[in-house]
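As you look at this complex, bear in mind that one protein chain is not there, while each of the others sits in place.
Chain nomenclature is as follows: A and B, assigned in order of appearance, with residue numbering initiated at 1 for each chain independently.
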């Protein structure tokens, strides 16, 4: 008995399944390129063992606790907001989780966890209230072994590149420490400037001042601010960074002239800008970032459309990232127009677009990426990084944008142990999609194998300039 | 030869079909819980035989006559708007229907009707112009039998609970009569307050005055109005009501303070409120109803997004519910925000959300229901209460919200004879979906059987507090 069958996620039809298996066999063991994610460089810098199973698997994973919360379990019961857990607290949390594991039926969380339970911890029976203790003990025992430290897992997972996501203000000391240690691995920072380009971010003005100090620029005015940002990007590049990441509420961009932009910046910095002006500033900053990418070659990632912290009561108690970010309708065609008018035809620029609004896939994203040379489509993200979401992504984008205007897979996770599972799911689903095309005589199997390789490895490498 | 094959709606793949059959066998005969619908309590109070086939099956069913109308048949030809039909009129209508039955190919109406034709009336050949008379006679003969009276059918259909939908002003005499009759059945009213909370409803002011009279409250001011509503809910509860139903044009909610709400009520009642203010009033009333649900435990159902009576010419001639209600884009994330800020974290509140805009399923509804403890997703409704619609509902919501944040099935019908067919379709489609997960090794068959039971029975019972 196993948790995951070897044909897991492959269509039942014997012909399609046979083709999917053959395609998958050719890419299954390719190294993992993880050019976008939220693991911590500190783990690899210090290489300390992970603490108990609850702290490792449950507390940091909003996919898990949002589902439990939706069914009436409080965040307090799950240890959210605590700095650390005692053994008995960790066991109590694990027990709640185990008793409610059935809630995850049909979700990707179930797949990621079962994959880790089986492949890493050798567990073979579905987690339930009954075997919760046995599970806890088995995982805890493994976590104490040297082979389960971060660096050992990095190697075991066959990772070739792992990018973290870092505030523009991050001193990057952990990245530096990894480099200094002589460890042979590519852990790369990604430049995420929200804290210094989004006027609604906590402590925006203080952040901008700090940015100036870090780079010897006067961020009290527009040109000094731009210079400081440019230097900050250089600082990231020196540690291997190849990309920036922008998580705006909308896909709006703007193209103000320098004087208007400087005026807007003064307003925003002075605190006198209304909601529309603050949105315009974010919009303008995307275009400014594109200009800098043209200069320094960093790949630009745009992740629009989340209403962050929709549940204000919880936000006040527990802060960000507690599972209450909700997707909203996004308009890429109008939003990106100013940026694309300015830089859309630049062939040395790469912009990766992510989506949380599936209705844009066929209508907006595939047509845009199937035309503008600078655009690539990021993989299905967040609520859609799942078998059905990934399959729909291919079904809705391929006919217009083809495969080669997509950016390969991102795991985008802070759950380190889920990385192999997430890439495995993506590879299986892509093989399943390709196998259907082959079985329906829409693509030769030899061509499908080339595409499968590109989707699993080549496109990520090319898109992110790795 | 039969109208419906025993494998009806199961996927063709032999492996998936085999699993679907096995799952279906375990739930096929579960009692029907029908917690939301539009049958008439009067049928069960009086237990009179249904009149002729046309009056029973065609005249009240806008699914049927909208399709015929779309193809050039007038509503007059179909007897819409007539109080009753002579035998020859009924036969003439039936003949038109039969000659055009091919128009329903591929629609759920065809399934519901074929199911009733076969299971209730023993008919075995597809309805056509040729056999129209034979059909009519066969159905008419059965309707005269005692076994086809409403109470007998209720029993034959294996219904455990049947909820009707009733205006807040409904005297509920039929429900009372059923209770008084000693008949062992659960026919429950549902509290639908549109007539007294929607300023655009016909005779709104008169309705509000009547509400006050019924409950000995002065609805001329805000607090009296709220008290009257609360008492009206109590009156429904005494007859077994467990839920309210709210069919607003949008999902907008509001959270005004008491003074602002009182002022708005005065404006609305005085007739001086513009369209925005009337919409704000409806929005505020959803939040007020949620507050009352917290008090009295009634489950709240929100059905937003229909543009009622889009065809104004027909509305003037024939009134409401003649097939010209059209879905519109709906924004749940912004619309529900005020209500959710106030009550979203209440674990003793249950709000069931329905949708007419499928693009919200993955983007908005599943993320909201997968987080807020008060939310449950209603089944695919109206234009989507169909095999493809039900399948997409599972495909788009399960990965984020799971199965256990959904509310089980509702038939939502005024076509009493279609109730067993509708539940059968839902059960089959859910089994087909689950069977694919099992065949793709995403769920064990034992777990799938538990889920199938919950979807067919347990979740409706739990959600609606039956």
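Before moving on, here are some points about what is shown:
Note that a contact is a pair of C-beta atoms (placed from the backbone, for glycine too) under 8 Å apart; a residue touches a chain by one contact, two chains touch by 3 or more.
Source: prediction; values computed, not measured.
Taking the complete complex into account, B:327 is the one of B:51, B:240 or B:327 that touches the chain left out.
Of the candidate positions A:352, A:375 or A:426, contact with the hidden chain is made by A:375. By the touch rule set out above, subunit A reaches the unshown chain at residues 13, 15-16, 331, 333-334, 337, 340-341, 344-345, 347, 359, 362-364, 366-373, 375, 395-396, 398-405, 436-437, 439-444, 447, 450-451. Interface residues of subunit B facing the missing partner chain: 4-5, 7-13, 66-67, 69-72, 102-108, 111, 126, 307, 310-314, 323-324, 326-329, 356-359, 383-384, 386-389.
Keep this in mind: only the chains that are shown with their structure count from here on.
Measuring from the averaged C-alpha position of subunit A to that of subunit B gives a distance of 40 Å.
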